[in-house]
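Have a look at the structure that comes next, please.
Of the protein chains in this complex, one is absent; all others appear in place.
Should a chain be cited, it is by its letter among A, B, C, D and E, assigned in written order, with residues numbered from 1 in that chain.
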Amino acid sequence: MNAIEFLTTKASQIFQTTAFPSLEVGNAIMIVVGLIFVYLAIAKDYEPLLLVPIGFGIIVGNIPAVEGMPLSVYDEGSVLRYLYFGVERGVYPPLIFLGIGAMTDFSTMLSNPKLILLGAAAQIGVFGTFLGALVLGFDPHEAGAIGIIGGADGPTAIFLSSRLAPQLLGAIAIAAYSYMALVPVIQPPIMKLLTTKEERLIRMPPSRTVSTRERILFPIIAFLVCTMLAPGAIVLIGMLFFGNLLKECTVTDRLAATARSGMIDIVTILLGFCVGASTSAPYFLKQESILIFVLGALAFSVATASGVLFAKFMNLFLRTKINPLLGAAGVSAVPDSARVVHMVGREADPQNFLLMHAMAPNVAGVIGSAIAAGVLWSQLAN
Amino acid sequence: MNAIEFLTTKASQIFQTTAFPSLEVGNAIMIVVGLIFVYLAIAKDYEPLLLVPIGFGIIVGNIPAVEGMPLSVYDEGSVLRYLYFGVERGVYPPLIFLGIGAMTDFSTMLSNPKLILLGAAAQIGVFGTFLGALVLGFDPHEAGAIGIIGGADGPTAIFLSSRLAPQLLGAIAIAAYSYMALVPVIQPPIMKLLTTKEERLIRMPPSRTVSTRERILFPIIAFLVCTMLAPGAIVLIGMLFFGNLLKECTVTDRLAATARSGMIDIVTILLGFCVGASTSAPYFLKQESILIFVLGALAFSVATASGVLFAKFMNLFLRTKINPLLGAAGVSAVPDSARVVHMVGREADPQNFLLMHAMAPNVAGVIGSAIAAGVLWSQLAN
Amino acid sequence: MNAIEFLTTKASQIFQTTAFPSLEVGNAIMIVVGLIFVYLAIAKDYEPLLLVPIGFGIIVGNIPAVEGMPLSVYDEGSVLRYLYFGVERGVYPPLIFLGIGAMTDFSTMLSNPKLILLGAAAQIGVFGTFLGALVLGFDPHEAGAIGIIGGADGPTAIFLSSRLAPQLLGAIAIAAYSYMALVPVIQPPIMKLLTTKEERLIRMPPSRTVSTRERILFPIIAFLVCTMLAPGAIVLIGMLFFGNLLKECTVTDRLAATARSGMIDIVTILLGFCVGASTSAPYFLKQESILIFVLGALAFSVATASGVLFAKFMNLFLRTKINPLLGAAGVSAVPDSARVVHMVGREADPQNFLLMHAMAPNVAGVIGSAIAAGVLWSQLAN
Amino acid sequence: MLGELTFDPLFNETGIPLAVMGMLLVFVALSILVGVITAMPHIIALLEGNADAAEPTPSHAKSSATKSPTTAPSVGPNSDPNSDPELSPELIAVIAAAAEAELGAVRVVRMRPLTPSEIAWTLEGRLRHHASHRLQPRNR
Amino acid sequence: MLGELTFDPLFNETGIPLAVMGMLLVFVALSILVGVITAMPHIIALLEGNADAAEPTPSHAKSSATKSPTTAPSVGPNSDPNSDPELSPELIAVIAAAAEAELGAVRVVRMRPLTPSEIAWTLEGRLRHHASHRLQPRNR
Partner (left out) sequence: MLGELTFDPLFNETGIPLAVMGMLLVFVALSILVGVITAMPHIIALLEGNADAAEPTPSHAKSSATKSPTTAPSVGPNSDPNSDPELSPELIAVIAAAAEAELGAVRVVRMRPLTPSEIAWTLEGRLRHHASHRLQPRNR
């Protein structure tokens, strides 16, 4: 064996220890997808707090595995598996709901309660997609988990998937967050198509003042109402209103402050990163994923249309008309869809400030989706 | 089947999926209890950082279960079960002690060490209640766990219960926190009964200055003394003094700051909520719980009385008399009992500021209770 | 049985329940070691954020065990065991790397990339020590774990030990942190020995400005390069650059802020304390530990020398000479070794500010050590 | 199987009936909420009598700060530090402390406003949300 | 069984003997602490000699701030920001920075005092604790 031969052998040996020999096309595609996520988050500012962790997680999860080393979220004993535990068992989503509760101001909703119904109407996106998934051949458990993409609520989607169809969790989570990030692209055309210029010009009356007492009582009462009717929603709804009570009750400010800063940040980092890392090509690049993305687009469109049309339907009975654009905010995607409503409203009339009013159906949509998830879970669990 | 019949059937079907059919009287009672906790916390400002989470947890834990869905802290695989793990295995209490250590200032105690003995005397409440529980027919393990209610220290009570009598954990924790919240109601009459007006007028000399060096050495020395004598207290005492060392040593301020803010807040939220959620009526509404509440009231009364009487006993030997009200602060319940002492003292003499002095027996009571817990555990573990 | 006999029996009984009867010399020695760690941290300011937790943990871990009570990190069911889980399974180190990434500024390195090679050269300390450990009779797994001490990076050392030689984890971690704390003592003589006065006087040109775009692209590209070549480093490197991306990408500031404050603080407290508590005398005071300490000193010396000598070697080819002192900063020990370089540089010329330049090989050394760990793990795992 | 259209599952219990029931429950639950919320101020007023008809000032102040978007534009972005959810009392306290200590003077040379996405998370519906440029992503 | 009085268990090993031993241990441990704490300043003084008889100023300042409740009432609630455990050095640093930057002036228009329960957690024994109204719960 001469020197050149020796060096070639050595170089090839070293090459074998790298990740290149086991790199497959699928991995490369997914790494590019991850890069696109990170790019959209940074350059376009689309939901960066979620797309950056998810995008980087996708890149990490698609560096090819090395035999014999537990590295991925699917390998017993790997670090990522321990962190993924909170995704797989649905522990992270309720903690995120706790933080969201501690940062959500329900005042607008309390001052104009009829807008809540718009948040209910948008759940037609959930159940419509559920039926669509059934038609496409998914079994009912999977269809339920896919339908919840229409709820436009990442943690809810992850929670329900972990309960009903863990094998689809990655695809459902990625679809949900992708479309949530694309809300400013998806919603405006649908909203304009379904409303007339006059409707878009409707101004909303200023909201009334909400007392501290009301804001303290609301999370308790709302929790009881929602979970007595849909006990499957108890963990999500419970944490949401628990966080909100901590925020509003005036005597636990330090707990609310931590819940909406340090705690939710840590969970968001871990959740996003682990969801991303679970999209390893062999688990993710399948026909199901493509169908889930198709159904997800349908879900968001149906939800938006349902909200807008239901607002128009309500106007048939109301003396003070609702601006039907507000219906689009029933798709939770907090607060992006509320902002989209505001922007489309200002296109028609630059002096029309709809944002505050859009927050009402927006947060109602969160509650509605959690209830829908609870119903799906309790009906499909057995 | 006509239309009305069909609708009735449907309505009844939907009703079956709600929580109403399985709602029992016990659950309703407990939900009301939870509401009272939340009310007391918000309206009366009784230990709100604990009573709000516990109260809301009680409400959540008593929404009736749905068959086939893992929801409660007792259901394998439920989210609440994972969060409850830290209660059940005693992980949260030491972490809370770490945070308490990082916020406690032992200076007053260091400047007037003889007041520490008042914190020792109050532990008669622990061992007296232990004997009372034995008399009422609890087995020694249970009696030990119940006795520690007299320590007036929530995390210590939860920790010892998790070790000795997990089945009573909920009742013991709720009893401990309830009476801690009621300290301003329970203690004053006992204190006034056992002291004369003259005794209440005694003023304490101003404390001496404590050097940084003393404050750094104290947690280390105190840890060694306490755990060599009562090794069962190692986890609680160790974390308490570790936190205090982080606070006092001047070079780890950022760790101490996190321990006493973000870390303790997160653990407090989870601990309180999970303890509350563990009081599901079928587990909680039993004769044991009532007896535990009776014994708990006894424990707090005995502890208060012991502290006051021991202070009077010490005055027999001391040249500079102690204000015997300070003895009541030996019941840890930090810092409420110290405040009660201050208030009762000011009733007798508005110019008498006892608060700072009351902090000494108050924090000594925390140490004393942890030692008592350690002794009970090590003697009863085998 | 008279009164004295009775009291003696009682006193002896009580004595039996304390930790004194089971206190062994080894425990006492280790407690003293723990006290020395705490002293060095506080009085000498040597890595206090790690030495205080580790030192206090050593004291806690050497209070003798009581039979039948699960107390130590090695007892199934004890609280410390649950907290130690994150050490044992290597979960804490990547989380610390996440925080480190979120606080590290790679700008200097980006503005003067050739200094990165000094961080590569210092890894000779890792592989040299690995060979030394083999010669001393350690098996290859153990030798790999010991070698990584030369990386001068606590979390990396703990991570690799947990994978290759869990039984040596305590000794390796303590050795790594001890020598990291002693960097200001170990490095200067070696640096002065290997450089001439003229070399020490070399000034470095001011760094160029690095654009936001470069700082955003760097963590992504560096991650891909490093993990494609050494996939075993994926978790450490992945978290490091994930944290850095959160910091630099300008749209996830709140996540980066939490990662580098609350999150890393909590993990640091738990990691340090648990590593300390794992040094219970029977597990720690063995011949292996002594050999590991000897090898650790060797590792730091070799790493320092390699860095300095490689800088001199590079100067043979460079037009703009590098100050060879910078080579010593290739030993990661961030940021202590960079500070040592700065100090030794100023001894020769008080106007020579090397600190900023030393940060480049310093952070490169972190990356280099993680790669080295990845290689060792992947080659020795099978 | 997957991808081929099959309409049978729609007519099982877990098909259209479930979807209809789900929508019904969502509407029932949220309608009850609408009712409760509408009734709440009246019930509270009833329970209190006229004793404290006047709304407690603190909540008043806070609500008005977050409730009147049309007048808000004239207000500076940080003119009401108290309404900021991220501002801990300690923070406000320390500034008060500094103010009390008197003498000397403060000027902040530069400040970075919150990034849009950070603000988004507060869901506070403040005026800064209104700026439509948030929806015209920055190009970097 | 439960609820009926039984006095036998009191006389087992795990009855009165355990209770007595427990109290003893608590008293012994805390008495040793009393002794150690009493001796500590003297031992420290001995070890140091007169070399640094003068107490280091920072600790002096801090201790005095928390040790003299009788004089404290005259002081404003936040006059010593340094003694606040929640005030990070960064916080103080930034205010110093602002102060250094000179010119302009600050006034805090309104502040919310810490709620009693928040203060409670600091266990600092500051004067605000003294206000007995804490024990006359707010009625809302």
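Going forward, a residue touches a chain if its C-beta (ideal position, glycine included) is under 8 Å from a C-beta of that chain, and two chains touch if they have at least 3 such contacts.
Remember, predicted model here, so these are calculated numbers, not experimental data.
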{"item": "Contact residue for the chain not shown (choose from C:L49, C:L98 or C:A277)", "value": "C:L49"}
{"item": "Of C:I116, C:L255 or C:A348, the residue in touch with the unshown chain", "value": "C:I116"}
{"item": "Interface with the undisplayed chain - residues on chain C", "value": "42-49, 103-105, 107-111, 113-114, 116-117, 119-120, 123-124, 126-128, 130-131, 134-138, 140, 143, 184, 206-207, 209-215, 217-218, 221-222, 225-226, 229-230, 247, 253, 257, 260-261, 287-288, 291, 334-336, 338-340, 342-343, 346, 353, 355-356, 359, 363-364, 367-368, 371-372, 375-376, 379-380"}
{"item": "Absent chain, residues of chain A that touch it", "value": "10, 13-14, 17-18"}
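Rule of thumb we're sticking to: only the chains that are shown with their structure count from here on.
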{"item": "Reference chain A; chain at largest CA-centroid distance", "value": "E"}
{"item": "Pair exhibiting more inter-chain C-beta contacts, A-D or C-E", "value": "A-D"}
{"item": "From chain C, the most remote chain by mean C-alpha position", "value": "D"}
{"item": "Distance from the mean Cα position of chain E to that of chain C, given in whole angstrom", "value": "35"}
{"item": "Touching two or more other chains - residue numbers and ranges from chain B", "value": "17-18, 42, 45, 48-49, 229-230, 254, 257, 261-262, 375, 379"}
{"item": "For chain E, residues that touch 2 or more chains besides their own", "value": "21, 25, 86, 115, 117-118, 121, 140"}
